[in-house]
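I have placed the structure first, in the form of structure tokens, so that the comments after it can refer back to it.
Omission of a single protein chain aside, the complex is shown with its protein chains in their original locations.
Moving on, here comes subunit A:
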Amino acid sequence: MIALWDTTGTEVVKALAAERRSAGGVTSGLALTLVAVVDERHVRDTEQAAMIAAQQHPCRLLIVVRRNVLDQESRLDAEIMVGGRLGPCEAVIMRMHGRLALHAESVALPLLAPDVPVVTWWHGDPPEKIAYDPLGVVADRRITDSAQSADPDGALKLRAEDYAPGDTDLTWTRLTPWRTTLAGAFDTADSAATSAKITADPHDPSSRLLSGWLQARLGVKPKITDSHGSGLSEVELTLASGTTLTVHGNDGTATLSRTGFPDRTMPLLARPLGEELAEELRRLDPDEPYAAALAATTGLKGLNDRDSKRVHIWHDPALAEKPEPEESETSTARTAKKPAKASS
């Protein structure tokens, strides 16, 4: 590991090349570059997650930490790691202070692995508009996490308004085990669904995406009942034949009930962040079912017809209407009482 204090982008590029040489053939065959935009407190779990994901998708990991954007004094600190505890992954952790943080791409662009896809992941409050962040504009695939948003109710709406093919959200990824179970349960369905009921936290973006997915696929609009703090806990589908299919999730187990049959149980485990990220990195083309679910739940249309290319919009927080400190205050206050948790 090399640590460079108060350095320049050129130095970082040189140091990475030197580390790669001295580490030998540790990382061979990079599949992609993963740019993670995180807060300082998330750096370790980002590394942890990338390490798990890199086992399936060997990658170059660029972690960008932005600090004190309003500060006029700019400074770049960098840590470089090749192999070692990260496994088949090489990582550059960059801490950008001051105005430099608004031009993060000037440091990141020369570090992108040549001619492999770029994935940008905001592990934290996602940007209001992805086009505001140049690191999102260069990416082929953009991963946000609406569950971390200060305003979970508005987060999905924001994502839908801003959607471009190639966007995806980890709240959708977290639904995969639930969707798998539901699709499995529906395999034995004897007729079409006539109504659907979801018991969940109505503010949880995952539950609302699930509702959107069911609506898009089954053509019925599910009713969401408040689960009073226990997250997504039950989905009930009523079929035209009168049969009811119920999937009840509790503590890593799904109980499947179907009229006329004994209950059955299956594992329904929440996965670590790294495995969710690995699922995201499997396919790097636009995720149409996500767009359809997002469209259904927010009522916006034509998401898949949008242009997948974004153009950077210069957005200076210093000139923004709301001053930065106040916003971060409200965000911590709201995160504290946010129940979240999608698939427990």
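What we mean here is this: contacts are C-beta pairs under 8 Å (C-beta built on N, C-alpha and C of every residue); 3 or more make two chains touch, one makes a residue touch a chain; residues count from 1.
Here is the rule we use: contacts and distances are computed from a predicted model.
*Asks:* Would you mind picking the UniProt name of the chain not drawn here, from "ABC-2 type transport system ATP-binding protein", "Electron transfer flavoprotein subunit beta", "Cytochrome c-type biogenesis protein CcsB" or "Glucose-6-phosphate 1-dehydrogenase"?
*Replies:* "Glucose-6-phosphate 1-dehydrogenase"
*Asks:* Touch as defined at the start, partner being the missing chain; which of A:D71, A:D190 or A:D226 qualifies?
*Replies:* Looking across A:D71, A:D190 or A:D226, the contact with the absent chain belongs to A:D190.
*Asks:* Can you tell me which of A:P110, A:G154 or A:G252 touches the chain that was removed from the display?
*Replies:* Answer from the full complex: A:G252 touches the omitted chain.
*Asks:* Among A:A23, A:V116 or A:L218, exactly one should touch the missing chain; which is it?
*Replies:* Residue touching the chain left out of view: A:L218.
*Asks:* Out of A:A23, A:V43, A:A150 or A:M266, which is the one that touches the chain we can't see?
*Replies:* A:M266
*Asks:* Need a quick check: the contact residues on subunit A for the chain that isn't drawn.
*Replies:* 25, 28-29, 54-56, 58, 87-88, 173, 176-177, 179-193, 214, 217-219, 240-241, 251-254, 256, 258, 261-262, 264-269, 279, 282-283, 287-289
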